[in-house]
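Here the complex is missing one protein chain, while the rest keep their positions.
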Amino acid sequence: MKKGNMRLIISLLVVAALYAGGFLIEHTAGSKSMVVTVLQKGAVYALIAVSMNLLNGFTGLFSLGQAGFMLVGAYAYAILTIPMAKRAAVYQYYDGGWVQFTVGVLPALLVAGLVAALFAALIGMPVLRLKGDYLAIATLGFAEIIRAIVQWDTIGPLTNGSNLLKTYPTLKNIMPGNTVLFTFLVVGVCIGLILLLINSTYGRAFKAIRDDEVAAEAMGINLFRHKQMAFVVSSFFAGIGGALLAMYQGSLQANSFKSAMTYEILLIVVIGGLGSVSGSVMASFLFIACSEWWLRFLDAETMLGNVQVPLLAPGFRMVVFSVVIMVVVLFFRKGIMGTRELWELGNRRQAKGGRKS
Amino acid sequence: MFDTLLPYLLAGISVGGQYAMIAVGYTLVYGILRLINFAHGDIFTAAGFFMIYLTASLPIGLSIPLVIILTVALGFVVERVAYKPLRSAPRMSIMISAIGVSYLLQNLMWYITGGLAKQYPVLPFLSQTIRLGSATTKLVTIITPLLTVGLVVALVMLINHTKIGMAMRAVSVDFETSQLMGIKINSVISVTFVIGSAMAAIGSLLYFTNYTAVTPTVGAMPGLKAFVAAVFGGIGSIPGAMIGALIIGICENLIKAAGLTAFSDAFTFALLIVVLLFRPTGLFGEKTTDKV
Amino acid sequence: MSENRSQNANVLRLKDITMQFGGVVAINNLSLEVNQGEIVALIGPNGAGKTTAFNCITGVYQPTNGEVDFHGTPIAVNHPQGKMIRQYAGINPDAYKNRKPVVYTPDKITRMGIARTFQNIRLFKSQTAFDNVLIGTHLRRSSNLFTATFRLNAREEKANREKTAQLLEIVGLSEEANELATSLPYGKQRRLEIARALATDPTLLLLDEPAAGMNPQETDELGEFIVDIKNRFQLTVFMIEHHMNLVMDISDRIYVLDFGRQIAEGTPEEIQKNPVVIAAYLGVDEE
Partner (left out) sequence: MKKLLALVLAVMMLVPAFALADNTIRIGVFEPSTGDNGAGGKQEILGIEYANSVAPTVNIGGEEYTVELVIEDNQSLTDKAISAAQSLVSKDVAVVLGSYGSGVSMAGGDVFAEAGVPAIGVSCTNPNVTLLCDYYWRICFLDPFQGTVMANFAKELGATKAYVLTMLGEDYGVGLGKYFVEAFKALGGEVVEENFTEGTSDFAAYINNAASNGCDVMFAPCATTYAALIIDQAAAQGISFPILAGDTWENSAILNAAKGKDIKVYCSTFFDENDDAAAAASFVSGFKAWLNADSSKLTNNGGNDIVAAVSALGFDAYNVALAAITAAGSADPAAIAEALPGVTYEGVTGAIAFDDVGDAKKDMAYIKFANPETGAFDFVKTQSVAE
């Protein structure tokens, strides 16, 4: 019992240190700095990656619909929060749109999650009866269908069709100067909830389904209901993640939520380790930092003295990046963490020692 | 009525035939490896770029066989590098690898071309304009379905009557047992990829003659649609893939004719989901039984 | 063990069960009964359809024809339908024609009180022995997703953990509680599977070749162990087994299957003398 308390205190301290770190970096590096961008976007991706990991890594469902649920969440958030005064301008082709009220940011975030969860519940009913790669391709298809519907001109007064949504409250509006702290707070709470779920009796049931569906069912676990739960919960957080992404971007367009986005998140999950929350979080920050910041120099045509550095040209960054990803996929299949968590690293060693004695 | 619909039907049959060329690659690979080869659409795109870069310095007559050879080589290399090492890994790993390869190929093509659309060379014979009843179209529209049917028949013959074809069928029924029976799994799989890539290369010649701009992501959509066609026709069945592709091509164009253009892509996916739910084995697929 | 016979309440009852895959008849018109407190064995050469029978009972397969009752409640009822009407090669295709088919999923049947183990051990491979058993308690939960996430079910969770620890002790795996299930030796994995099945609070335990791969000494221990848990948890046990010593030692009654058909039924003594059984076994020359 005491040991458990100690561990709780240590984890709380670590989390507090991360928050303080984020807070300090923003205040010392200034909001223009790339570090701040990376911290914001990395945190948002961390939530989305963890939500996808809940499905693909913990429940063993190969779903490729994440971008679709993010899209739903992002749109729900934006539609509900665009200020009345700006609606006429944003919905310039649709006479100001149908929605004529606004709600606060936090309620809107919650609604974003709920709407995504509702979509997941409806889609899950037929789709979750499929297995393996058929499930993957069906969820991918649904994500594309959602995107087509959102862009449909007839519901333009709701979604603004295929046009950009803007002027909704973004990260900087909510806690001016403390955008990183705000992102960390929301993401932290969400990931905390997912962790609690994973370590609850339901989380164990999810893992049982991942390990062996037949045995799980023989243990009295209702496969469909539990898959549905994982699917809905994952989509709920993907919806919130999508809303956060919208807040981070400042503008929103259905077109960017393509299957390529799902693939990117899947690759983050793989790099972090399928079945590891802390792995997904670390991989998100790493992935975002590399793609947005550290590897950017690869895209710039650089002169060293009088010689143009070979290969460096727009697009080279992504080539290097995808080669690295292939190397991970092929040779480090377990990713950074495998199925372990950061805080379990010490434990396993103890267990090993115990067996020897 | 028929006069107004004829151009749409022609366009549908033509694009359907081109999807069929890609779909054959999907269905063969899935039949044997149970792998959705996400990179197949990108191999198709690469074939388009090969043609553009080759014709810049070589005559077209020489370029065409070279394009097919290069595409086949690419398909072969992708299989050896990205799929072979994962043969004993869980299926999810191989699929992730396939997604990774697709990501890599797209980024590579983006880098080489600068992400700009490239103009596909004019193939003099295929690009001729002809009149057909109420419709004016390129000759390739007529050639495509004929060529597709011809190639599919040839392929079915190959699979049913040659030794390698027999091996392919054996491997698709039972991977392990056929290995025990002394079939060289790796060469069978390589042959599968070679055939699939060659078909994709021929498909790309036809497709890009019709739709002359090549961008790094141009193959993604036709690739997905071809996959849906393969599922619709019954995965593993080559005639099924062709018929599925033709149906999808025609439906797509009829939907556009009905004015629902924004949903022509969504339709494909809706069809996929309906098929998966109500007839997961597709039109001509074989039933498999689950073992506990 | 015959003292339990006095209760003689019918726990499990198979009536005219036929299981046909396409044209292949795996079980042909099997009827059997398992009574309260009995240990009943199902034996037969390989491929006789024993595991298929288990799968029909636990809802993995839906029988093509016939009825399965558990404590008098039908848990599977079916008659040939669709294409199968023409293909059907069993007996009595019309006997259940007027009955509404009953299809229960395996999880529901487990919840009703039938637990099983698997011939080719199916443990949750990424989890510890402790968690494997703990998962077995999930189905009797009173918590929902929210109460479980927010730890409002702490009391229940604690009780479940205690129960798990107790079960591990009973099967003699307390030491290995935190080891990965798949890192355990074979015999221990079999016991762990039984512990996991017991965690679901069954009244009927189905064991699919519990002694497979064990040496004679381990097999003897296993026999004692099965009798022990049967008494401790007031179970009824129905098992498939090839080790004849074990079967003859602990079974009250034995059913013999061959090519999907029941060829004999009786006490161990009766079965040992049954010429049909001997012929079947000698014919296959296995034991």
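In this document, chain identifiers A, B and C correspond to the written order of the chains, with residue numbering beginning at 1 in each.
Just so it is clear, contacts are C-beta pairs under 8 Å (C-beta built on N, C-alpha and C of every residue); 3 or more make two chains touch, one makes a residue touch a chain.
None of these values were measured; they are calculated from a predicted model.
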- line: Only these shown chains touch the missing one, namely A, B
Field: Sole residue of A:Glu213, A:Glu292 or A:Glu344 that reaches the chain not shown, by the stated touch rule
entry: A:Glu292
Among B:Ala257, B:Ala270 or B:Leu283, residue touching the chain not depicted: B:Ala257
Statement: Where B:Val67, B:Val191 or B:Val218 are the choices, the one touching the absent chain is B:Val218
- prompt: Among the options A:Arg129, A:Lys172 or A:Lys334, which residue touches the chain absent from this view?
  reply: A:Lys172
Query: Of the residues listed, A:Val35, A:Val99 or A:Leu114, which one is in contact with the missing chain?
result: A:Val35
Field: Residues in subunit B touching the chain absent from view
entry: 4, 7-8, 11, 15, 110, 114-117, 119, 127, 129, 131, 135-138, 207, 210-213, 215, 217-218, 220-221, 252-253, 256-257, 259, 261-262, 264-265
Field: Interface residues of subunit A (partner: the chain not displayed)
entry: 25, 31-35, 37, 41, 86, 89-90, 92-93, 148, 151, 153, 161-164, 166-167, 170, 172, 249-251, 253-256, 261, 286, 289, 291-294, 296, 299, 314-315
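Here is the rule we use: only the chains that are shown with their structure count from here on.
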- line: Averaging each chain's Cα atoms, the one nearest the global Cα mean turns out to be A
- prompt: Taking each chain's centre as the mean of its Cα atoms, which chain lies farthest from subunit C?
  reply: B
Field: Inter-centroid spacing, subunit B versus subunit A (mean Cα positions, whole Å)
entry: 32
- prompt: Cα centroid separation between subunit A and subunit C, in whole Å?
  reply: 43
Query: What whole-Å value do you get for the distance between subunit B and subunit C if each is reduced to the mean of its CA atoms?
result: 48
- request: For subunit B, write out the residues touching at least two other chains, lowest number first.
  value: 292
Statement: Multi-chain contacts in subunit A, i.e. residues touching at least two other chains, fall at 214
Field: subunit A-touching residues of subunit B, taken from the complex the two chains share
entry: 34-36, 81-82, 85-86, 89, 91-93, 95-97, 99-104, 107-108, 110-112, 114-115, 220, 224, 227-228, 231, 262-263, 265-266, 268-270, 272-273, 276-277, 280, 292
Message: Help me check something: in the complex, which residues belonging to subunit A touch subunit B?
response: 56, 62, 126-127, 129-130, 132-134, 136-138, 140-142, 144-145, 148-149, 151-153, 214, 259-260, 263, 266-267, 270, 274, 313-316, 318-319, 321-323, 325-326, 329-330, 333
- prompt: Which residues, counting only subunit C, touch subunit A once they are in their complex?
  reply: 58, 60, 105-108, 110-111, 115-116, 118, 122-127, 131, 134-141, 143, 145, 148-151, 153, 157, 160, 178-179, 196, 200
